[in-house]
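A single protein chain has been omitted from the complex, and every remaining protein chain is retained in its original position.
Each chain carries a letter (A and B) given by its place in the written order, and its residues are counted from 1.
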Amino acid sequence: MRQRRFLLLALVGAALAASVAGAATKDVKLSLVAYSTPREAYNQLIPEFQKTQPGDGVSFSQSYAASGDQARAVKAGLRADIVALSLAPDVDELVAAGLVDAKWKRQSYKGMVTNSLVVFVVREGNPKKIRGWNDLIRPGVDVVTANPFTSGGARWNVMAAYGAQRKLGKTDKQAQDYLLKLFKNVVSQDKSARDSLQTFNAGRGDVLLAYENEALFARSRNQGFPFVIPRSTILIENPIAVLKTSDHKPEANAFLRFLRTPAAQRTFAENGYRPVNKAVAREFTKKFPARPGQFTIDQLGLGGWEKVQKRFFDPNNGVMARIERQVGGATG
Amino acid sequence: MLRLLRTFCLRGVAFLYLAAILIGPLALVFFRTFEHGFRPAWDALSTPETINAFKLTLIITAIAVPLNTIFGIACALAIVRRRFPGKGLVNAFVDLPLALSPVVVGLALFLLYGRDGWFGFLGEHGIQILFSLPAMVIATIFVSLPFVAREVVPTLREIGDEQEQAARTLGANSWQTFWRITLPAIRWAVIYGVILTAARCLGEYGAVAVVSGRLQGETETATLRVEERYESFDVAGAYAISIVLALMAVVVLVAMTAIRPKEGTT
Partner (left out) sequence: MSTAQATVGQVRMQSERASTALSLGLVTTYLTLIVALPIAALVFESTNVGARGFWDVVSSPEAVAALKLTLWTSIAVALLNGVLGTITAWVLVRDSFRGKALVNAIIDLPFALPTIVAGLTLLALYGPQSPLEVRGQKLNVAFTTSSIVLAMLFVTLPFVVRTVQPVLLELDEEMEQAAKSLGATELQTFRRIVFPNVLPGILSGVALAFAKAVGEFGSLVIITGNLPYKTQVSSVFIFSRIESGDRAGAAAVAVVLLAISFGLLLSIGAIRHYATRHDRA
């Protein structure tokens, strides 16, 4: 009789203790899977988020690698609550795999969290006077770029080049001819943007097609070169999305909302990214001058990334596959 | 006279080869690490992530090396001393892992253990293979598999089996023969095989990178930290971590040559 009462008391005591412990800490761990360059930015942003009320008690596990690699890893089962990738098609891959809601683009800012631009990195003093796209196809100009088939990010370079020609009024065929001339001047097609920067650092090429945020980052680490923003260039838009399979959707969405607040956007700006928040962008016009001819992938009238991927970057029949073949001198 | 000339010629060729392909690059790694002083190197090495990364590398190496060593010796014994059909195929099969680029190894492991892979169902039952230690160990074992076997096979052939046969006629069983006669005779082959395997495990990057998920502080090996430093434009830091890996390989070599098994009865 006494034993049973003691047991009952013990059970109640244990239940109380457990519920108290559960209420004290939120103890949510969010898994952020991102592409390689915003590591520094998120190292600052995560503590900032944790100081806010929705971020209190939220811890993060982080993974940074090439955007395409990360998309494939998440598809293969890498647990993630939030993916922050370098271009929309990588997120669309996850939509196709049923891991991200197809409506992700309907978030604020069309699902994007930062912007950047395609720029020309040149040697000190710009000896070959490279200012615009026409300078890249001059004879004797060596161009370095990442390979658009091994680096998803390098597709921004190709579309910037193509789009700039269309903006000048050239036809589709003329723009493709430009791409052919451009790639005939390409002397190195490294597997990633970081590698192409390294190649340029090592002395190869007169101009490097790069992204503004990476050029700024390299400069901040004393390994950069001056860069020129051409009059016409593409606006690089970096997407972010919460996964359907996340166990912590409220906290994950809170993080995304935080990233678009002015404070967070300023942190991104300090790390070299153009803010999507227009008000904050106006504060940084000196660091991030707007270019008169800048355009987005959607403004090219080609049907957005979905159609562009197929038309330009299909490995067998895409425009770029044909151009690489012609440049390489192969028959067939 | 001619002999002296020949010695110097051989030495010259060897030195040139080693200087151009080995010593030059190594010297440059050292130089680049300390180009800007000790600070960048120390900063890169002393962060908790880097220390965890070294621990992880050592754990993976400590699992892969013994497994591949036992396999290598058993495989070499089977290939050289035993008859069985398909011996040539097994022999070629052992080297095959090397011919796969790390990207392909990663792809194969995704095909096997990924969400929609052959063993994807394991994930639903809570058994995590990809993006955690098991896949990283499997990938490392895969890329370092052939070395012990390849070292031991030529030596086994060279020494012949007369001593082993003699031992048998004197009444020794398989295990005694192996431990007292065979193993001491192949000790150098096993030592160099273990050294190669260990060095390969320490330096493995590509395949492990694909299957690790690169979770900071959790599934990052030392080589992945090297890449992280490289991406952050901290080249000195990247080199510093690499030097430590190289030093670990040298430690393995020194340890193995110091504790080589006792000679047989000679």
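Here, a contact is a pair of C-beta atoms (placed from the backbone, for glycine too) under 8 Å apart; a residue touches a chain by one contact, two chains touch by 3 or more.
Since the model is a prediction, treat every value here as computed from it, not as a measurement.
Peer 1: Which residue among B:40, B:123, B:146 or B:213 touches the omitted chain?
Peer 2: From the options B:40, B:123, B:146 or B:213, the contact with the absent chain belongs to B:146.
Peer 1: With the missing chain put back, one of B:62, B:127, B:166 or B:250 would touch it. Which one?
Peer 2: Checking each option in B:62, B:127, B:166 or B:250, the one touching the absent chain turns out to be B:250.
Peer 1: Using the definition of touch stated at the top, determine which of B:62, B:104, B:127 or B:166 touches the missing chain.
Peer 2: B:104
Peer 1: For a quick check of understanding: of B:32, B:115 or B:180, which residue touches the chain that isn't displayed?
Peer 2: From the options B:32, B:115 or B:180, the contact with the absent chain belongs to B:32.
Peer 1: So which bits of chain A touch the chain we can't see?
Peer 2: For chain A, the residues touching the absent chain are 68, 72, 93, 147, 149-152, 186-191, 195, 198-199, 202-204, 313-316, 321, 324-325, 327-332.
Peer 1: Spell out, residue by residue, where the missing chain touches chain B.
Peer 2: 2-3, 6-7, 10-11, 13-14, 17-18, 21-26, 28-29, 32, 71, 74-75, 77-78, 82, 84, 88-105, 107-109, 111-112, 117-118, 138, 141-142, 145-147, 150-151, 153-155, 157-160, 173-174, 185-186, 188-189, 192, 195-196, 199-200, 202-203, 205-206, 223, 226-227, 230, 235, 238-239, 242, 245-246, 248-250, 253-254
Please note the rule applied: only the chains that are shown with their structure count from here on.
Peer 1: Going by the contact rule set out above, which residues of chain A touch chain B in the complex?
Peer 2: Chain A reaches chain B through residues 31, 36-37, 39-40, 61-65, 69, 72-73, 75-79, 194, 217-218, 221, 223.
Peer 1: Quick check on the complex: what are the chain B residues that touch chain A?
Peer 2: Answer in residue numbers: 110, 114-115, 117, 120, 123, 130-131, 209-210, 213-218, 228, 230-235.
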